[in-house]
Structure formats: structure tokens, C-alpha cells
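I have a structure I would like to understand better, so I am pasting it below and will then ask my questions one at a time.
With one protein chain removed, the remaining protein chains of the complex are shown where they sit.
The letters A, B and C name the chains in turn, as written, and every chain counts its residues from 1.
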Amino acid sequence: MNFRRFGISLIAPLLGVVISVAVTSVILVAINANVGDVFSSMIRYGTSPRAMTLILNLATTYFLSALAVAIGFKMNLFNIGVNGQYVLGAVAAGAVAGALTLPKIPSVIITILVAMVVGAAWAGIAAWLKVARGVSEVISTIMLNFIAIAIISYVIVRTSVGHETSLNVRGTKEIAESGMLRGLALLDEGTKIYGFFFISIFIGIAYWFILNRTRFGYDLRATGHSASAARTSGIDARRMTVVTMLLSGAIAGLVGLPYLLGEAASYNLNFPTDWGFTGIAIALLGRNNPVGIAVGALLWAFLDVASGQLILEGIPREITTIMQGLIVIVVVISYEIVRRRQLTTEQTRVAKALEAQGVSA
Amino acid sequence: MSQNVAAVELKGIWKRFPGVIANSDINLKVEPGTVHAIVGENGAGKSTLMKILYGMQKPDEGTISINGTELSFASPSDAIDAGIGMVHQHFMLADNFTVLENIVLGSEPRKGLSLNFDKARADISAISSENGLEVDPDALVADLGVGDRQRIEILKVLYRGAKILILDEPTAVLVPHEVHELFDTLRDLKKAGNTIIFISHKLDEVLSIADEITVIRRGTTVGSVNPHTQEVSAQDLAVMMVGSELPTPETRGDTIRDEVVLAVENLTVLASGGKPIVDNISFQIRSGEILGIAGVEGNGQAEILDALMGLENSTGTVHFKKEDISNMSTRNRRELGIGFIPEDRHRQALLLTAPLWENRMLGHQTLAPNSNGFLLTPGAAKDDTKRIVEEFDVRTPGIDVLASALSGGNQQKLIVGREMSGEPKLLIAAHPTRGIDVGAQAAIWDHLRHAREAGLAVLLISADLDELIGLSDTIKVLLRGAFVADANPATVTPEQLGTAMTGAGKVSA
Amino acid sequence: GSSGDASASATAPTSSVKVGMAYDQDGKGDGSFNDAAYAGLSKAQTDLGVQIKEVNSGSSATDASREELLTLLAQDGYNPVIAVGFAYSTALGNVAAKFPDTSFAIVDSVVDQPNVGNLVFAAEQGSYLTGVIAASASKSGHIGFIGGMEIDLIKAFEAGYVQGAKSVNPDITIDSKYMGAAGDNTAWNVPDKAKAASAAMIGNGADVIYAAAGGSGLGMFQAVKEAGAGHWAIGVDSDQYTVPALADYKDFILTSMLKRVDVAVYDTIKGVVDGAPLVGIQNFDLSKDGVGYATSNSAVEPYKAAADKAAADIKAGTITVNTK
Partner (left out) sequence: MNIMRQQRLLGIFGVAIAILSITRTFTHNPDLTSAVTVSQALGFAVPIGLAGLAGIWSERAGVVNIGLEGMMILGTFGAGWAGYQWGAWAGLLAGIVMGAFGGLLLAIASVTFGVDQIIAGTAVNLLATGLTKFLAILLFTDVVGGGQAQSPPIKGTLPSFTIEAISSPLIALHAKDIFIVSDVAGVVAGLFFHLSILTVITVALFVFTAWLLWKTRFGLRLRSAGENPWAADSLGVNVNRYKYMAVTFSGLLAGLGGAYLAIAATIYRNGQTAGRGFIGLATMIFGNWRPGGTGAGAIMFGYIDTLRLIDSDNKNVRGLILLGALVLFVIAAAMIRTSRRATGIGFLLLGGVMIGGFMAASNFPPEVAQVAPYITTLLVLATASQNLRPPAADGVPFRKGEGH
């Protein structure tokens, strides 16, 4: 039974990959590239130890971002504001960690808490606007993203939080080695798998556990299935909205940390600011399920990392962006088709099964 | 046109939905210039048939003839062109549009490139005064009540010049005097040569207006009667509808104990406009007692239930076993042992896209066997779901299927089973057996009886007056938000009760 | 290796040197900074016969992805590997340590490794000269500056420009405006906003404007052209008078502050070809002709004397130009 559903839900992503590979092949042919060579070199490179390490590291970031989005999606809340939440979280974490001179464990724990609190607080504004003032979180989080960017440049350029970390680069004060979480060189001796990779596995399990094994998770999912039924069952929708948004923001606050603590050591103005949007795409791919999201994050990271190899071969790296866009659009459409099909087949199947038992439904 | 050409003739109509055969081999013939009623249980396939006649759904098999010509409809526009109009079971109105906009939508008069509002206004005024359907064309629909909305729906149909009118349960939401007005309008329309197809669950209404009645059971036509030439009673129709003698929901013996389980004082619920929908009512229910509330839909019964469950803002006090729960959250009320079977099972009682065992948890997720307060206990919940499936005869291949895959009746059995588990002290139930088959109905009644004997207090609302009379120990009649009469279930007849509900007559206390 | 192709022209020099060039973000084609780097690369290709490979880091690049890009180049035998832009500093530091036998270079930043040439520019000195020219050319005693992102790198341009202009006319009015705050990556891509800001300066009386704003600079050229004769624009990085994309505006481009990224890149490559790679801080200042001003528009003739005098004073150390 569950295997059946599981099998069906694999169709969509596979279709997405197949169609995007097909379209990409057409494009490659059009630009006179050797299709076979391109894909085989992407795969060859992508499976080398160093590239795999990079993929795992990038996927860690994407995974967290997608989880932050997914927890909202689970109850039909659209947190488009992960961007703003994580950049603010990362700046605050960077500033605090830069100022700390503690042993590793307390330092890292404080850094993580700061990031989560700041991310949650920023998301909390949207939550408050929604429950108290009826403002759609879609639009408020978009506005909050713009505001966050302005706050960050203000803080880094005009306050003492900002330092010149290297010539022409301004950012938070560099974090001492004791505050970093650089990770372990497991696959490749030169490159480390971020410490946060392991933490995010734990967060993924916690996400699954909270959603599927706790009462709170049940309330959250029930609200997503049917807000009206959830209300009748005694779930306080406003409270759920606030708590879920805060949780989403807290996870979002972590998005910048794998890179900050694993590599960058300072939030500077080159820090990427659009991982939140990537998270949306990956949450869609992974259907808000932690394993699905992990796979989606790995696929996305694989394409990103492999694009570096492509450009060396003279293929524009943006071809992978097109693949990502296509995968998303094909997958969301086919999920929808599959979902409908699944409902009707299940209804028919139940009716058939009952007929076979000799009872009428 | 010759006298014996039918206005509408449907032959051999089949319509299948996944898992359901909504219409199987339906044959229907409607004479011109008559009111033709169609009756049948919930889910019998009436609305589906009408949607087919109106071009909203395509039949899998079968033919449609209008005035003797066989036609096939690809969309409602084709049906409209053929002179058919339909008033749907649920209002089909855009709240943010004006009355005028709602009426002309789809057949707008034009002046040059613009919509000709002046002509539309004039036409609507003409039609509405001709048929006694007064409405202000420039009013916003959002500001109007159900009576006005019903009139707009009929105006929509007339505006398109329909000669064949389909009305799917038009009276369900109307108060008695509005029903009378509607029937006057229908009679006028009939006189003017229109043909009317009329669907209702209220069999006395049907008998008073229809020239011919067709009964549909389980998707197929089982017969037609002409109340002018044949002697038929509501009871006869009911027997045709369900295929057997109606089971009697008789409760035997007096099980009422002393303990007051629910005490409600001065309960008032205000509508958004500030008008009371529930108007200062008080009552008590004791352990082992079933209190029935009789009333035409829309008189405040839904709001009473919602207020008791903490889903609606209200004033007044509610005590549950001496504890004041007036300001308690829905969840806390449920945790005290109040079971709730809401009116709309799809919207309020089920997670259609979740498996049965997760539906078992809904509303009880804070308690055993579903959770230990913080963590869920899926194993125990699944076992208990199996128990419900067995005890309540929920017909399903397993507890992992999605709730949406079950038929309405089986969904209802699951809900009743869920709300009766965990030994509730009080059950608040709206239409607990609506739309479910006779056997299942009897089973649910049995469960209620047993629980009552064990001391359960029940607040019951039901449109099925036999059920209400048969199960209740006490009946109160609700009209416009207030109790207007008490009825003794031992002596009252459905007819008397029905009259009392409309405010037209008194019942013996 | 060297070309064994028989049909290869005998005069074309060939070299076994493979140059890897990494741009930041979307890469070359900006008509200023990145294109200047490409000009140097391209000159090396023709003059020295080196082979070239260009890559870009793409949007939302991280230190890790930049590091990987440089590593791939180094691994594939590209030597030298040149990183264009300060965003590469951390990445280059790591890679240079891993490939001690490869020569690296970075533009606009300083990386402390023995095999890295740090190509930094005294943009404030070049800007001083354009400030001198602007103040001399201004009839109204009012000039303007348009910056891209408000970061120290660009502020140095402003500082030099202001100092230069004041050296000519201490009472001069100088308007300045940045297109975006630090971190706001759109700042380089909003010519419409640069145009509005420039037009406003012109409206307030400014008649010479200098823009150091990447792609946004285009808006300044447009505003100056719309203001018509008597108004001048000053370009940046490349000699924008000769940039094909800006041909429409060339009559209004009085001069450009030259940041000779092309020279620096070429010198770096030549150093490797000659077996003497540039390492350490290579300060491309006036004395090295690493910055300067363009003279391709003859309209600048009248102001050359003043500018050249200032240049001489700076080289001589009689004038020090501030970066802030």
C-alpha cells in the first residue's frame, strides 16, 4: 500500500529529470556540443571525491533552506522570506561568533542559537502581521527580504559590526578557529565535509520526528490538509501559524551557517543572498519530505557544482540553471497530475476491493 | 407543439465517478407546463442528473431530448440556448459583484463596446416586477440574505429566457414564509407555460407543489407517482426512496439520571451584522438523556453547536458537569470528554487526503490512544482504528486508505465511531446519519442507545424528524434562534413537529 | 604544446603557457572592469601566443565554488591563473597554497602567498587626475560623481576625484551619489537610476560627471548626452571613448580614468612566459602607469597640462592622494 504510493511519487521527479535532460540535450546539440561528452563529464566529475564533498556541503545549505520552506508549506504557509531570515541570522551569528572567545562547543552552540533566534524573530514579524492584521505572509515576507538587505548593508558599512576582513572586503569580524565548525575530510583529503552537514542530518531527523511523531506535528499537518477540519478538531490556527512561522524562521536562520562556520568565517558582502529561493524549489522537488528534500538538495547541488566543470569545457554554466528550472516546472506539474490520478485510482480501487468482498460501498 | 411531446426526456443516462456510479440507467420524462419533483436520498444522484441535463457534466451513456429534439450539451451555454436554466443546490453567486452583474453574467447586453448597464437594469426590473421577485440591481450580493440570493438565482434563470427551470433543493435554506413566496412564484411561472424540475428532501413540500414525482434510489429511477391522481403519503415516498420500511430509531426505557452534564444559560450568538442568530437560550442535558433540537435549517442550530464547541464567539454561560467552560478553547472542551459530530463532514470532520488512522486522531490527538500528550502513538491509534472499522462496520479494505476514497456513509461511520470512543460524557451531534444507508443508520442508532444507557448525554440535531423523535428524550423547537416550543417525543408526530418548526402551530408539551 | 600545424602562420608567436582567467559573477562584457582584464588577456594571446581559458563564478558563488573553479584551472595545468575581483581573495589564498608551483594573480586584493601576484591599483591617483580635468573643464564650478555600490573600493575613486578637483578649484561643488548600499548587488545594474541621479546633478548645475558604477555608468552617459553640448562625462576603468557599446556617447566622453587592469594582466602573463612571475604586492599606480587617464578624445587636450603636472607631482611624492 505505502510502497505503491511511494512508487507513484517517484514518477514525478524521474519525469522531471528525464525531460530536463532531453531538453538540455536539444540545447546542447543546438550549440554544437557533444551531448554524450557533456553528461558523462558532468557525472565523472560529480563523482570525484572532492566534487562529492563540495556537493554534500552545498546540499547541506540547500537542505536547511528547503526544510525551512517545507515546514511552512506543510500547513499552507508560504515563507518566501527565508532569504531575509537567513542573511540576518548569518550576520548576527557572524557578529556574535566573531566576538566570542569561548571553547568550541559553547561558542558554536551560542552561534547557532543566535542565528535561530534572529531568523525566527524576523519571520515572527510576518507571523504577527498575518494573525493580528490579516496580511498575507507571501507579500509581507517579500517586503521583509528587501528590508533585511538594507539592514545588513547598514550594519556592515555604517556600524562597528563591520570590519575590513581583507582588502576591499567588508564583513563581520573573522570568527576565531575555535568558533568554527570546519568539519571532517572524509571523502577527499583536501576538502572537508562541513560540520554542519552532520548537524543538518540531525535537523532533518528532528523535522521528520516532530512532524510525524509529535502531536504538534500532527496539528501542523492537519491544518495543512484542511484548515476548517483542523479548527473544528480544536487546533488553534493562529497559534499554529505563529509557531510554525517561528520554527520556519529558526531553521531559516541556520541556512547561512554551514558556509559561515565551515568556510567563510565572516559574513561579508559577497555572501550569497538568494539561497531562500533555491530552498523553495527544492522543497517543491522533495515534496516537503525530508528524504525527498535531501535528494532534491543533492541533485541541485550536483548541478551547481558540475556547472563549474562545464564552463571549463566551454559550455555556459547557466545550462544547469535551465535544467533546474525545467526540473522544477515539470516536477510540480507531474506531481499534480499524479496526485489527482492517485486519488481516483484509490477510490476506484477501494470500490473494487469492496465489490470483491461482496459488499457495496 | 403537440400535447404529448415531453419538455424533457432523459433516456438511459449513466454516469460513473471513480468508485461511484452516480447515475445508472436513469429514465425521466417531464411534461411541459408542470412542476416535476425528483426525490431521493442524499447521494442518490439527483444533482448529478440535473448537472447532466444542464450541460455541466457529460453523461457516459444516454440521450437527452428537449421538446422532442435530441440534443447533446457540451457546456451550460448549450443548455441555456435550449431554454434550460438551473438554480443550484449551493448558491452560485459572486459576493463582490452587484446583483445586476451576477444576473447578466454570460448574457450581457452591450452598447457599442461597453456593457449596457442601463438596459440590463431595465430588463431586470421588468422581469422582477413581472414575477414578484423584488431585488435592488445595484446592491452588493455580499450584503444580501439568503431569500434575496434565492431570488437572484431565479432571476438569473429567467433573465436568460429559460422555459425549463431546474431548482436543486431551493428550499433547504429558506424560512417557511420564504418557501411560500417561492412556491407562489413557481405556480405563476407554471401558469406562464414554464416547466419546472424541483428537487427537495422535504416530502410534504414536494407533495404540495408537484404535479408529478420521480423517485431516484442509488442512482436509478425507481418510479413515478402523480399526486393528483394517486393517493401518496410522505411515508410512501420514503419507502420508495430507501427501498424498505423505514427503520424506527426508537429508544426504549428511561435512562435519564440526576447528574446535569450540560447546563447552558442565556447563550447568545451574534451574526456579523449584530443581529442575534442564537437568542438568549437556556437548557440542560442530564446524564443518559438525549436532547433533540428541531428546526428548519438556518434557524441557529449550527451556531448553537459551534458555540458549545467554542468555535463561535458567544455570550452566556456553559457549564459542563458543574465546570464553567464558557471561555474554554475547543481543544480543552474536547479533552473534557465532549464528542462532536459536525454538520459538514468533508469540511469539518475529515482530512480527506490523510489515511483513516490519521483521521481517527483528529480532534482526539491530545489523548490516548492517539498520543501521550506530546508524542503520537501511531501503533495504538491504528489498532483503535481497526476496532472502529470493525465495530461500526466501516467498509474499507484497510486503515491506510485515504479518507476521500470512502463513500459518504462509511466516512460518517468512521466519524461516529471516533467521536463515541474514549467514553465521552457528552456528544454533540449534527445529522449523525445523514446520507448513509439504512443498515448503517440502524447500527449508529444502536450505538447511541447503548451509550445513552451507559450515561452519555447527547445534544442531537437532525433534519430527519423520525430520527429526532425516535431518539430524543426531550425535543425543543428552535425558530429564529430561540426555543419556541417543547415537544414530547412519545406523543408528537413528525407532521406536528414540522408545523411547529415553521412557527405555524403549537405542539403539546 | 606549441602548434605543429603546418598551416600556422610563421610569424604568429606561440607559447606553451596556458592562462586561466576567472571572472566573478556573470563575467566579461561589462564594458569596463572585466573587459579591461579581458583586453590584457587578449593582447597576451596575440602578442605572446599563449593559450587561454576563461571562466566565471556565476551568481551566488561562494568561497568554496570559487576555490573549486581556481583548483580546476590549476589542476588542468593553467599557469598563471588570474582571478579578477576581490571576491576571490579567500579562495585564491587556499588554492595558491595547494599549488605552490603555479603562479597566481588577483586583481584588487592582497593575498599573502609566495606564488601570488597582487594586482592592486591606486585608483585614487587616477581619479585625482580626472578630478583635475573635471574641475578644469567645468564652467559652472559644479561637478558630480556617481558610484556603484557604496564600498571602500569605490569610495577611493570618489576621494581621489574630490581631492583632485579641489586642488584646481577649492570652492567647487561636488555632488556624489551611490546607486546602492553595500551588499545590494543590483547597484551595478541600474543605469536608469544612475541616469536619474546624473540628470538631477546636471539640473542642479553640474556640467561634468564621473561615474565608477559598472553597468550603471551607462545611465550617466545618457544623462550627459541628453543635457547636450557643454556637459561632459568621464568614464572609468577602460578607455570608454573607444568602447563599441558606448559609441553613441563618445562625443561626450571627455576622458576616462584608466585602471590598467589590462596592463596588469598582460604583465602577469608576460612574467610567466618570461620565467619571472610577478609576486607580492604589485601596486599599479601612476609611477607604473597602472592608472592614468585617456586621451583618445582630443577634447581633453586643453586640460592635459594640468593633469600631467598633477601626475608628475604625485609620482614625485609632492602630492599624496587620500583613499578615504
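Brief remarks follow.
The rule is simple: a residue touches a chain if its C-beta (ideal position, glycine included) is under 8 Å from a C-beta of that chain, and two chains touch if they have at least 3 such contacts.
Predicted, not measured: the structure shown is a model, and the values here were computed from it.
Touched by the hidden chain within the whole complex are the displayed chains A, B, C. Per the touch definition above, the residue from A:140, A:223, A:289 or A:347 contacting the chain not shown is A:140. Considering C:44, C:199 or C:257, the position touching the chain not shown turns out to be C:199 (whole complex).
Interface note: of A:38, A:129 or A:312, the residue touching the hidden chain in the full complex is A:129.
From the options C:40, C:80, C:219 or C:235, the residue with contact to the unseen chain in the full assembly is C:219. Contact between subunit C and the unshown chain involves residues 25-31, 34-35, 56, 59, 144, 150, 175-179, 181, 184-186, 189-193, 195-197, 199-201, 203-204, 215, 218-219, 222, 243-248. Looking at subunit B, the residues touching the absent chain are 51, 54-57, 75-80, 86, 88, 90, 92-97, 101-102, 104-108, 110, 113-115, 156. One chain is missing from the display, and on subunit A it is touched by residues 27, 31, 78, 80, 129, 133-136, 138-140, 142-144, 146-147, 150-151, 153-154, 158, 277, 280-281, 284, 316, 318-319, 321-322, 324-326, 328-329, 332-333, 335-337, 340.
Throughout what follows, only the chains that are shown with their structure count from here on.
Centre to centre, using the average C-alpha position, subunit B and subunit C are separated by 76 Å. Chain geometry summary: the mean Cα position of subunit A and that of subunit B are 45 Å apart. Those residues of subunit A in touch with two or more other chains do not exist in this structure. In the complex of the two chains, the subunit A residues touching subunit C come out as 50-51, 54, 57-58, 149-150, 152-154, 156-157, 164, 166-170, 190, 259, 263-264, 269-270, 272-275, 304-305, 307-309, 311-312, 317-318. By the touch criterion given at the top, residues 1-2, 212-215, 217-219, 221-222, 225-226, 228-236, 343-351, 353-354, 357, 359-361 of subunit A touch subunit B in their complex.
Subunit B contributes residues 17-20, 309-311, 329-334, 340, 342, 347-354, 358, 361-363, 365-366, 371, 373-376, 378, 395-398, 400-402, 404-407, 410 to its touches with subunit A in the complex.
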